[in-house]
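Shown here: the complex without one of its protein chains, the others still in place.
Chain naming follows the written order as A, B and C, and within any one chain the residues start at number 1.
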Amino acid sequence: MNINGLSASYNTVRKYSESICEPLETEDYVPQPVPFVSPPKWHLAHSTWFFETFILKNFIPDYQVFDKDFSFLFNSYYNNVGERTLRTDRGNVTRPTTANVYAYRQHVDRCMNELMENLTDTNAISMIQLGLHHEQQHQELLVTDIKYILGHNPLFPVYKTGHNLVNAENSETGFLNIKEGVYSIGFEGNGFCFDNELGRHKVYLQEFEISKSLVTNAEYIRFMEDGGYQNFNLWLDEGWSWVNQHAVEAPMYWYKISGEWHYYTLAGLQKVNPDAILSHISFYEAAAFAQWKEMRLPTEAEWEIASDQLQWGQRWEWTNSSYLPYPGFTKAKGAVGEYNGKFMINQMVLRGASVATSPEHSRKTYRNFFHAHERWQYTGIRLAR
Amino acid sequence: MNINGLSASYNTVRKYSESICEPLETEDYVPQPVPFVSPPKWHLAHSTWFFETFILKNFIPDYQVFDKDFSFLFNSYYNNVGERTLRTDRGNVTRPTTANVYAYRQHVDRCMNELMENLTDTNAISMIQLGLHHEQQHQELLVTDIKYILGHNPLFPVYKTGHNLVNAENSETGFLNIKEGVYSIGFEGNGFCFDNELGRHKVYLQEFEISKSLVTNAEYIRFMEDGGYQNFNLWLDEGWSWVNQHAVEAPMYWYKISGEWHYYTLAGLQKVNPDAILSHISFYEAAAFAQWKEMRLPTEAEWEIASDQLQWGQRWEWTNSSYLPYPGFTKAKGAVGEYNGKFMINQMVLRGASVATSPEHSRKTYRNFFHAHERWQYTGIRLAR
Amino acid sequence: MNINGLSASYNTVRKYSESICEPLETEDYVPQPVPFVSPPKWHLAHSTWFFETFILKNFIPDYQVFDKDFSFLFNSYYNNVGERTLRTDRGNVTRPTTANVYAYRQHVDRCMNELMENLTDTNAISMIQLGLHHEQQHQELLVTDIKYILGHNPLFPVYKTGHNLVNAENSETGFLNIKEGVYSIGFEGNGFCFDNELGRHKVYLQEFEISKSLVTNAEYIRFMEDGGYQNFNLWLDEGWSWVNQHAVEAPMYWYKISGEWHYYTLAGLQKVNPDAILSHISFYEAAAFAQWKEMRLPTEAEWEIASDQLQWGQRWEWTNSSYLPYPGFTKAKGAVGEYNGKFMINQMVLRGASVATSPEHSRKTYRNFFHAHERWQYTGIRLAR
Partner (left out) sequence: MNINGLSASYNTVRKYSESICEPLETEDYVPQPVPFVSPPKWHLAHSTWFFETFILKNFIPDYQVFDKDFSFLFNSYYNNVGERTLRTDRGNVTRPTTANVYAYRQHVDRCMNELMENLTDTNAISMIQLGLHHEQQHQELLVTDIKYILGHNPLFPVYKTGHNLVNAENSETGFLNIKEGVYSIGFEGNGFCFDNELGRHKVYLQEFEISKSLVTNAEYIRFMEDGGYQNFNLWLDEGWSWVNQHAVEAPMYWYKISGEWHYYTLAGLQKVNPDAILSHISFYEAAAFAQWKEMRLPTEAEWEIASDQLQWGQRWEWTNSSYLPYPGFTKAKGAVGEYNGKFMINQMVLRGASVATSPEHSRKTYRNFFHAHERWQYTGIRLAR
């Protein structure tokens, strides 16, 4: 990417974050209802902090920080950068105000644009690219965290009229067959990728079939009506504990009202569309559903090999692969090395992309990962056998 | 009180709540950092809900509620009034916005003023009086909750310059002696009181002495420097567990910076004034301090009998009395009966009033009560022997 | 008490502890199913440790301890005596074995008997008396803890055939009237009492009536059948949370089997005897029942003044008094001062004695105390109005 392209990308991406927040009231920027959901204000500030910390401070001599306290307030999990606010306290920090945070963004954007005017340092350029992909990741979290905040308000407020992200349907049916053999997975090429995709390497796959469509709401309702949430034989042991401890009876955001299933969407509470693609289920639910269908979830290698022939981009698709390093994976030194490697334990890989994923932020080698119980992302199920 | 007086009181009290919030940013109205601290937005709405629920709905025929969901959102603890938001979720409810809540106040105030124009129903008048005292209680909570929210922000924001509520000093010294004998305590007269003060009754007191001054910061620092927080012999067993579990080393809001004690005040972080009256200590700390001085805390009966000869109004003073019913106490039927009686277990009585108490909201028979570990109120220590 | 009497008492009391454990299997001596229930092995060792620590070590020159580790293992809560096993870990300590503990008892008893042969030191004598009353308190806990351990085994093992402690009925009916006036309460005389009973002092009582009988199972079943556990208006706020959090529906040890109420007794699982006196209820339940009857629980002063004219000894009777110091109460210096004073917070006083109380271990001035939710003791209800 040349420097003009980078500068244009920078401004497009940065503006997109703000456009996501446009329908919000000031109050919506503040709360952190559960530890894994961050306040929108925090996302806007943290993605800005990333540019200030890793680029402006390093590549502009005598750079003056916007506010010396922000490093403490808006560091997420980089131990190498120093102390930070407890993750669970993000929702209690009312100052800086939202207006201050927007001013912080403006300040950093101005400095970044100045810096990019004559930038040739390839380290700086590559950190900026990382910063943009980082901000795009937070854009998806902005969408899902806003949905969580509004969707857990008893009033079910509308984010934006007509903005129902869970309404799309499958355009294909049937199964795709892939033959046994040695295949290669992992990133190759010149574009951007995260370190966890690197190390293109050979894997051996057994013959398998993978569905060309994602599971729909109607199919999942059949699972529910067949007693899926009551039949322990379908569940992983840990999943069965989860179902019972949290009294789970349906996907997240689903409510049975007068005998009919409704769900909260960003356009408000609506009747479930049976033909639409299922969303907001945990890995446990995905695995139980697959067991009920007497099929299974694909591995991430299977998924990647098949991906050229699949439609995707509607849901993050749970795979049956744990998030582990590829052969030859090594962490970068310092804070950037904390980006991915330290999370490679007890999480499951999701492949694809979702309706909340930012434009230009998906690759068939992309390795997303969440804990098995998490379901506030736009997650879905693709079956294999 | 005649109806004109009531109407004037109503508007004065209602306006005072809003004046407390005037220095706030919109974001400050939202969070609930711990379950016992409510969002300012919630206080403004809940005190309004009280008038709507107990007066407008009952005394205006065909009254139209401002919003049918508010009853669910802003009920605090009245089981008789129906379902309500979980207490711990108040900070996650971003809508209605602060502006909506102010509109709700305006709506209710307009209806209340109309109603009061020709009001003669003594039940209504007495419920309005209760509603005003209720709102005054929430005004004190507004102050202490705002202090908690701002004081737990790592930036220590200033609420209002010059507004240091903990700076006042004692104006008297020495001890007052009260002789053994039969005395009467409890409310009598025509003005307003809460049901828990009723039942003026005789008590038998042994001779005692009670301090004319409250404990100062300097005295408490001597306790700390003498190892007060490390000496288990001074503490109640439960207090000792509390000290160790929470690593308590000083009053709430105190921080040792470069070897000197500072505290957060509503005017920002400041050096501790040694001559000022101590504030923000738990009953456990009050009891340990008294033990260290080889004295004790007064009972609430002792306090009330001595109160005519004491200066007070600076701090809520911990007594060594549990919050229990006076002889002959009975709960009113229905929701109003939930006001006080159901809390008469495992709380300690505090007497007096504090610098955060609203004007006209104190009586020598007033029985305030908190749990022994709570210290976000303006609490202090008066010794007896 | 002369020294011969003391020596005889010593051996009687010590033997009685062992007789309580006689029906146990070795395994029954070990577990601590919940933190407040101690292993029988621990009770036997701890009461012995008391004599070794406070008497043998102090009054026998060059006394050799039985085992140097026992001081750590069998200290209960005396911070002045040094470090101790975490209270919650008592059930995991399989060694010393039960046989070792009996050997420890024999060793200490032999030394104690030698010491008592020529004992004239009044401090020693008075500590021995305290040790015997201490052991009697643990005898009652032995009974209630054994009941807890066996009663929570799904097999409901029999402790001793015919040993049903909850079967007795009232012998009197009606109410006793006490006139308003000044009365005196607290211990006076020459016998033994705990420090918390001292300071005989005057109190002023309003006129009241107190029931001559305790509440029966039949009366409590009527409360249950009238929806007592579902009606929040009857409950203290904290009690209502307790009922809901623990899904409480009946007294402890009660089970509904094929539509009929049964309870676990030390003689095994039996049908509830409707005419027997109710047992194993919390303060919350006692208070809710009293509210349902439109009466109240007596205060401890009322109870003590009426006690000469009451039959008692069946149940520890919940009063509506918090456990607080009497006027002039002071703690002894050192470990003995930790016996009572440090628990004077957030507990309620119970008066009387129960069927599990050791012989000679009751007084009308005796102040027992437990937390409001505790119900594994033989607790009951006497009403006042």
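Note that in this section a residue touches a chain if its C-beta (ideal position, glycine included) is under 8 Å from a C-beta of that chain, and two chains touch if they have at least 3 such contacts.
All of these numbers come straight from a predicted model, not from anything done at the bench.
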| item | value |
| --- | --- |
| For the chain not depicted, the shown chains it touches | A, C |
| Candidates C:12, C:97, C:113 or C:309 - the one touching the absent chain | C:97 |
| Options A:17, A:213, A:273 or A:321, residue touching the unrepresented chain | A:321 |
| Residue of A:40, A:157, A:239 or A:268 touching the missing chain in the full complex | A:239 |
| Residue in contact with the excluded chain [from C:33, C:181, C:199 or C:274] | C:33 |
| Residues of chain C in contact with the chain not shown | 25-31, 33, 41, 69, 72-73, 85, 89, 91-98, 149-150, 152-155, 157 |
| Sites on chain A contacted by the missing partner chain, in the whole complex | 77, 79-80, 182, 201-204, 206, 232-233, 235-240, 283-284, 287, 296, 320-322, 324-325, 327-328, 337, 342-346, 372 |
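Note that only the chains that are shown with their structure count from here on.
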Remaining touching clusters (ignoring chain B, no chains moved): A | C
| item | value |
| --- | --- |
| Centre-to-centre distance between chain C and chain B (centres being mean Cα positions), rounded to whole Å | 37 |
| Rounded Å distance between chain A and chain C, as computed from the means of their C-alpha atoms | 57 |
